[in-house]
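Worksheet for the structure shown next.
Only a single protein chain was left out; the remaining protein chains are all shown in position.
Labels A and B are assigned to the chains in the order they are written; within every chain, residues are numbered from 1.
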Amino acid sequence: MEHAHENAGHHTHGHIAPLSMYYAVFGALMVGTAITVAVAYVDLGFVNTAVALGIAVTKATLVILYFMHVRWASRLTWVVIVGSLFWLILMFVIAMTDYLSRGWMGVPGR
Amino acid sequence: MPSPHAPVTAPATNYLNATHGLASWLLTKDHKRIAILYLISITLFFGLGGLFAGIVRLELLTPQSDLLEPDTYNKMFTLHGVVMVFFFLIPSIPAVLGNWLMPVMIGAKDLAFPRINLISWYLYVIGGVLTLAAILGGGVDTGWTFYPPYSTVSPSHVILAGLGVFVAGFSSILTGLNFIVSVHRMRAPGLTWFRLPLFVWAHYATSLIMILGTPVIAITILLLALERGLGLGIFDPTRGGDPVLFQHLFWFYSHPAVYIMILPAMGVMSELVAAFSRKNVFGYSFVAFSSLGIAVLGFVVWGHHLFVSSQSAYMGLIFSILSMLVAIPSAVKVFNWTATLYKGSISWDAPMLYAIGFIGLFTIGGLTGLFLATMGLDIHVHDTYFVVAHFHYIMVGGAIFGYLGGLHYWWPKMTGKLYSEAWARVSAIVIFVGFNLTFFPQFIVGYLGMPRRYAMYPDEFQVLNVMSTAGATVLGVGYTLPLAYFIYSLVKGPAASANPWGAKGLEWTIPSPPPTENFLVTPIVTEPAYNYNPGREVEVA
Partner (left out) sequence: MPDANQAAVHGGAHVDIHNPNLQHHFNDMAQQQEASTLGMWVFLATEIMFFGGMFLCYILYRYWYHDGFVAGSHHLDLFWGALNTVILIVSSLTMAFAVRSAQLGNRRGLMVNLILTMGLGAAFLGIKAIEYSAKFRDKVIPGRHFEWHEVDPIGAQAFFSIYFAMTGMHALHMVVGLGIMSVILFMSWRGRFNETYYTPVEISGLYWHFVDIVWIFLFPLLYLLGRH
């Protein structure tokens, strides 16, 4: 009975995390914001974008895992999140591959 | 239709007569009543879309633009496309048959979110009204694809029609969301994933497309509206935008949307083929996974609509190859249905006629799709009637045949009434003949080079166009027949038993029509789907 299996191990009351965890995550988010702004003023070339995106991804991950309780969520929730992000990246990669590979042929308009 | 078996139980109250009055329908949260609401509204839009199609075909009877001005003609084919795609095909099977059957097939009392289900119908109606307003206000002439840069400057009602599509899109998203959550969380005890009817698998795959694809077209159309209304520069090249980006975003949804239309029909097919050959579907898990395969692959092939745009030739090559891969899961389905028929105890009832028609027409539509996926050949036939014929073989020969087949199959369950089997067979044959007469000539005329979306054409194409218009007339008659005998059956039709076809499946274990809560006691499922015993009379549950 798979349905019951999916239910197994679930706590109706959800995970109640200690306040200290929320403050720690909040602090990390604030530090991340400060670093993002600070790094933007240093010229690192393309690394600027990479650092900014890296920090943004980290911050988003923290919010998802701790504020949104995904760390304690079912595997299905993980599948939904990872799957939709994968889909998003798929769209980006395929569409941008078109733009990046234009002109390779040396034929005008191709 | 076989003589009805002795009725199991015909309780006095069912979902149709449990409560009375217009408000009890318009505020219902019963998925079955919402399905009926959808059935009525979708039929109205089908009539409207058919009317536009008829006008288009009449204009094309002669090479000159004599019945309509070219501008009016542009509006007619645009409205035909918009209404048929967004207000008939996409909601047709999921919102009517899916809504009615998904909870029953998973042994649940309702979908997970009944109120959201009702909201989705209202969104559909609001979207429909907005589009109707655009039609009455003078129409849209951009083609159903709303391509910029023309759509940013067209003097017609692009924003209003686009808003209609936008709102209807949310109806589709909410339906998909409801199906996904219901399949995950509402299945009856014992109903494992691999005991689910293939109809449920197909709808699950469809729902994935609905929730992952529809938001993209929603934002795309919204950006187009912002560009027209507020002057943002997103797609308009004079303001720095890229019209081809619109095509990317549009087809990221709209190519998978083709599978929103065809996958549910494939789900219906699996039910029909099994029920009318009294056999388990050959290779159940292959058919189940091919639905998911089509849904996933369908998302990575959209660029084959952009072969003649400025898309890079290398990306075109990749899209060309990926598009051909879709043939694999599609062929798996066709082969497995055919293998199911083999040595089956086949009965030729009306739903089965539609099923057989589907298999043949879908095969033609699918194989001509391979022509179009071939980049070099597509340069020749792009935007010709070859394309029109190809996608009508999928949309009409596939999706509508599936819809009508399913409607005939489950009509006794949904309404508790039997329709005239003789008339149903006649109409199935008339529709099949009319359909082929309409669209097969279009393959030829398209291959010869007749472009789509023009009110005029060279004289030498007239014979084939006259055939096509004649076929459309036959098709129109064929469509009105079911409307007539379905309505007649509601008034005068004999009562249906719980299982008039002797078919397997949870929906046939409950009365026709069922009570509001579907199952008085939650069913416990102990066997796989389609557990038929070939060659033996099937017991009625």
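Here, contacts are C-beta pairs under 8 Å (C-beta built on N, C-alpha and C of every residue); 3 or more make two chains touch, one makes a residue touch a chain.
Computed from a prediction, not measured in an experiment: that's the story for all the values here.
Among B:L223, B:M266, B:I431 or B:A496, only B:L223 touches the chain left out of the display. One chain of the complex is left out; on subunit A, the residues touching it are 7, 10, 12-14, 16-17, 19, 22, 26, 29-30, 33, 36-37, 40-44, 48, 52-53, 55-56, 59-60, 63-64, 66-68, 73-74, 76-77, 80-81, 83-85, 87-88, 91-92, 95-96, 99. Seen across the whole complex, the unshown chain contacts subunit B at 107-114, 116, 173, 177-178, 180-182, 184-186, 188-189, 211-216, 218-220, 222-223, 226-227, 230-234, 239-242, 245, 248-249, 504-506, 509-510, 517, 519-527, 531, 539, 541.
Please note the rule applied: only the chains that are shown with their structure count from here on.
Each chain gets one centre point, the mean of its Cα atoms, and the points for subunit A and subunit B are 35 Å apart.
Subunit A meets subunit B in the complex at residues 1-4, 6, 76, 84, 87, 90-91, 94-95, 97-105, 107, 109-110.
Residues 184-185, 187, 189-193, 212, 216, 245, 248-249, 252, 299-300, 303, 306, 310-315, 318 of subunit B are the ones that touch subunit A when the two sit in their complex.
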